[in-house]
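Every protein chain of the complex appears in place save one, which is left out.
Chain lettering (A, B and C) follows the sequence in which the chains are written, and residue indices restart at 1 in each chain.
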Amino acid sequence: MIPTTEQALKIYRSMLRIRAFEEKASELFLAGRLPGFLHTYIGQEAVAAGVSAHLTKEDAITSTHRGHGHAVAKGARLDLMMAELFARKTGYCKGKGGSMHIADLDLGILGANGIVGAGIPIAAGAALSARLQGRRTVTVAFFGDGASNTGAFHEGLNLAAVWNLPVVFVCENNQYAESTPREVHQKVKDIASRAVAYEMPGVVVDGMDALAVFAAAGEAVRRAREGGGPTLLEAKTYRFMGHYVGDPGTSYREAAEVERWKQRDPIRLFRQLLLEERRIPAATLAAIEAEVAREIAEAVTFAEQSPEPDPEDALRDIFA
Amino acid sequence: MIPTTEQALKIYRSMLRIRAFEEKASELFLAGRLPGFLHTYIGQEAVAAGVSAHLTKEDAITSTHRGHGHAVAKGARLDLMMAELFARKTGYCKGKGGSMHIADLDLGILGANGIVGAGIPIAAGAALSARLQGRRTVTVAFFGDGASNTGAFHEGLNLAAVWNLPVVFVCENNQYAESTPREVHQKVKDIASRAVAYEMPGVVVDGMDALAVFAAAGEAVRRAREGGGPTLLEAKTYRFMGHYVGDPGTSYREAAEVERWKQRDPIRLFRQLLLEERRIPAATLAAIEAEVAREIAEAVTFAEQSPEPDPEDALRDIFA
Amino acid sequence: MRKITYREALREALREEMRRDGRVFLLGEDIAQFGGSYKVTQGLLDEFGPERVRNTPISEAAIVGAAVGAALTGMRPVAELMYVDFSGIAMDQIANQAAKNRYMFGGKARVPMVLRTQGGTGRSSGAQHAQSLEAWFIHIPGLKVVMPATPADAKGLLKSAIRDDNPVIFIEHKLLYPETGEVPEGEVLVPLGVADVKRSGQDVTVVAHSRMVLLALRVADRLAAEGISCEVVDPRTLDPLDTAAILRSVEKTSRLVIVQEAVAQCSFASEVAAVVAEEALDCLDAPIRRVTALDTPMPFAPKLEQFVIPSEERIVAAVRGVCA
Partner (left out) sequence: MRKITYREALREALREEMRRDGRVFLLGEDIAQFGGSYKVTQGLLDEFGPERVRNTPISEAAIVGAAVGAALTGMRPVAELMYVDFSGIAMDQIANQAAKNRYMFGGKARVPMVLRTQGGTGRSSGAQHAQSLEAWFIHIPGLKVVMPATPADAKGLLKSAIRDDNPVIFIEHKLLYPETGEVPEGEVLVPLGVADVKRSGQDVTVVAHSRMVLLALRVADRLAAEGISCEVVDPRTLDPLDTAAILRSVEKTSRLVIVQEAVAQCSFASEVAAVVAEEALDCLDAPIRRVTALDTPMPFAPKLEQFVIPSEERIVAAVRGVCA
């Protein structure tokens, strides 16, 4: 499956929006302007962007502690996200959630999640829900290599398999769970091979190549949408930064390894491809880049100018 | 691997002891003489007996709600077990545990378990313990097909794999989890294929054939003992009775299916083999049968004549 | 009025709500053709079919997680956890997901789900099948916790729980299933958060819930002969708690005994005692007394189990004690 020009440009914009958001958020965090902690998605952009290119507003996703990229790719507003990181009343969660709990139910973003693996069974439930309601929507669960060792992964995939649910499990294998290298936390070479345990297709894709992700995800989403059941899609990727902003990420990774992966920066690779193979004019890309830069600047201004929540707001929104 | 005559007779005796114990317990339960509930092992005897033939007193096992067979095969005393079912002070757990919690730490029986799947990570821990103490012992975790869908299964097997622990995971696939047929609770044809997810050998064996179990378990136990790491061994078997004593087991199983499996009664098959292929004199087997019958009778007498616990005993044994 | 069992009342509530609202569906272990371990869902598969009455694998975390996902996206799942003792496996989904999603997401999510389960002693089920863990759930903001004692409350509260837009933990009692009582046909809603004075009295307030209500009522009968008049208050919903009803009763009687099958430490009884010690200390003419399970895992032997859980005798002694 090959993206149309429109789709390709959408993917490019999506990746840029993620990168720019994360870079700005990191800068703000390091300047002491954001509370809590942040896990950035830098380096993994091709995965969220390539997968989400197949999703409509009605489709749903569940996300993780490293969730900004998923939300952005699913269409979240940067200003509301930024305001949330600033803990402002105008943020997605009115300042009650923070980076790890960004959600937009109207866009099918069922929430980032501070608990590794927890989104996986929730995604199965959302997929079941769609089927019971006769909707032809698909749910995507994003999660990491580390998450694939949780009980929730196993139970969630098994449930989705026996019920043949319209869900795509996207494992972003960025080679580390916090400081722990993959070979320390699991023996299996390809996480996708775990699909065997559920008689589900398991697919490995190069997560630095947005085109490859687009193609593989297209297949999996189509299968789900057509009633063909779930897929486990493993994207081999890498986070360019530390586990969280503030972690240099160097005590447990070799500089050479980081460098090697950075050589395959998904945004640079895709930009090159758009220019050289798809013959998109540089000016078109530059225009997108400028738009994204402006959007980020506006998001920060919006957040900065937004009011903080009132203390009593803490007491609201517990029960419907 | 083929059992010596001595081993074969031990296996035969072990299967008989299990069967006789379960039949007596069922009878007593139905007569209203045992409190709580019971899950019998009838039909699955070849598994516990065939596996345990490779274990020494120093090796350890974890067991399940359907745990009598595992305990008996590991060498548990029938009188102490029976007294426990009778809720007597002399029972294995002083009447505090009951059928689902029989344990004998001196024999490496780390406990039956009322929580499906929970014994699996505990077995990994016991195996780690042995290695850290420089003991060449092996731990066996017994569990059912239903248990292979729990998070504990996944987490436990993964941990054992990455740490290369001396443990054998014996999945007794008796085709049902309570009333739920396997094809409703998992899609995979062979549970052993789930071993792929941990890069661990996965082996399927005919669980009605004690010789086959002996051979496959021998290999797995040897591998574990020699530092070759864990194995997932799936034994295809069947419970002849309902899920618990009192469940006729007929509302969710076809009579013909039950009959088909009963044709392959592991004890009858093995007896026949001992007589015909191994040329064991019938009198030898009859002697064992008589001994087992006597042992059961004595166990019941012991239990019946044992005192009940004193109420205040309830307050003891919480902390060491 | 007709009498039906607690089990039938629950089933009737499920059936009525499933007929009324196509978004309501059931999931859990062995709940379909088998009808559940305690047969509450028996017959519902026949009426509603396998899409709405779903047998699951033994995967408690996924059962609750799937309910959360379905609830977030427009359905109204009723999940069954076979024993409350198994909630340890699903506790993350219950406490970190179901309970908190709405709040964490700034009020934009709804999680209209019910988690039905059962607990309690009386069948020699042993330490892992006879717990009373309501305190775990009450301790988590964002959950409602309901424990009916009678068939009528079982029906009326379950219907309200299913209609509630929030996660409700609905804990039945294994010994109550065969108990009968008068239950109105059709639409009877017992509102969540409203206590019921199961017997009114003057001398002492006995707060009891779930099966302990039955014991408390029997004790009240016995003590009436001695001239002690007990008011038995059944909170029914433990969270949100109808503290006003409890305080009203204590203001009248000046004495408080709290009875529960759970152990004492950090329990519902502790909470009721604390609320009264904060809000109505001046009304009290005697120390508060908690009658709870003794501080042990639940033993198997019937004799030990009976010794550990509250008996009528222990309740009688406590009431006499505070009335002395």
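Throughout what follows, contacts are C-beta pairs under 8 Å (C-beta built on N, C-alpha and C of every residue); 3 or more make two chains touch, one makes a residue touch a chain.
All values reported here derive from a predicted model rather than from experimental measurement.
Chemist: Could you list, sorted by label, every displayed chain in contact with the chain left out?
Modeler: A, B, C
Chemist: Which one touches the absent chain: A:146, A:166 or A:266?
Modeler: A:146
Chemist: Who touches the missing chain here, B:69, B:91, B:144 or B:242?
Modeler: If we include the chain that is not displayed, B:91 is the one touching it.
Chemist: Taking the full complex into account, find the residue in C:126, C:156 or C:181 that is in contact with the omitted chain.
Modeler: C:126
Chemist: Out of B:3, B:43, B:69 or B:151, which touches the unshown chain?
Modeler: Considering all chains, including the one not shown, the answer is B:151.
Chemist: Of the residues B:125, B:201, B:228 or B:311, I need the one that contacts the missing chain.
Modeler: Result: among the candidates, B:125 touches the missing chain.
Chemist: Touching the missing chain, which residues of chain B?
Modeler: Residues in contact with the chain left out: 60, 62, 91-97, 101, 103-106, 110-111, 113-115, 118, 120-130, 132-133, 139, 151-152, 155-156, 158-159, 162-163, 316-320.
Chemist: Please output the residues of chain A touching the missing chain, sorted low to high.
Modeler: The list for chain A reads 35-37, 87-88, 93, 95-98, 100-101, 113-117, 146-147, 149-152, 177-180, 184-186, 251-252, 308-309, 311-315, 318.
Chemist: If you put the missing chain back, which residues of chain C would it touch?
Modeler: 61, 85-89, 91-96, 99-100, 103-104, 126-128, 133, 135-136, 138-139, 141-142, 239, 241, 262-271, 273-274, 276-279, 281-282, 284, 286-290, 295-297, 299
Basically, only the chains that are shown with their structure count from here on.
Chemist: Graph of touching chains, which shape: line, ring, star, complete, other?
Modeler: Complete.
Chemist: So the centre of each chain is just the mean of its C-alpha atoms; given that, what is the distance between chain A and chain C in Å?
Modeler: That pair's centroid distance is 40 Å.
Chemist: Taking each chain's centre as the mean position of its Cα atoms, how many Å separate chain A from chain B?
Modeler: So the centre of chain A lies 45 Å away from the centre of chain B.
Chemist: Please report how many Å separate the Cα centroid of chain B from that of chain C, as a whole number.
Modeler: Averaging C-alpha atoms per chain gives centres 36 Å apart.
Chemist: Note the residues in chain A that touch 2 or more other chains, in rising order.
Modeler: If we look for residues of chain A contacting two or more partner chains, we find 151-152, 154-155, 158, 162.
Chemist: Considering chain C alone, which of its residues make contact with at least two other chains?
Modeler: Within chain C, residues 56-57, 59, 61, 89 contact more than one other chain.
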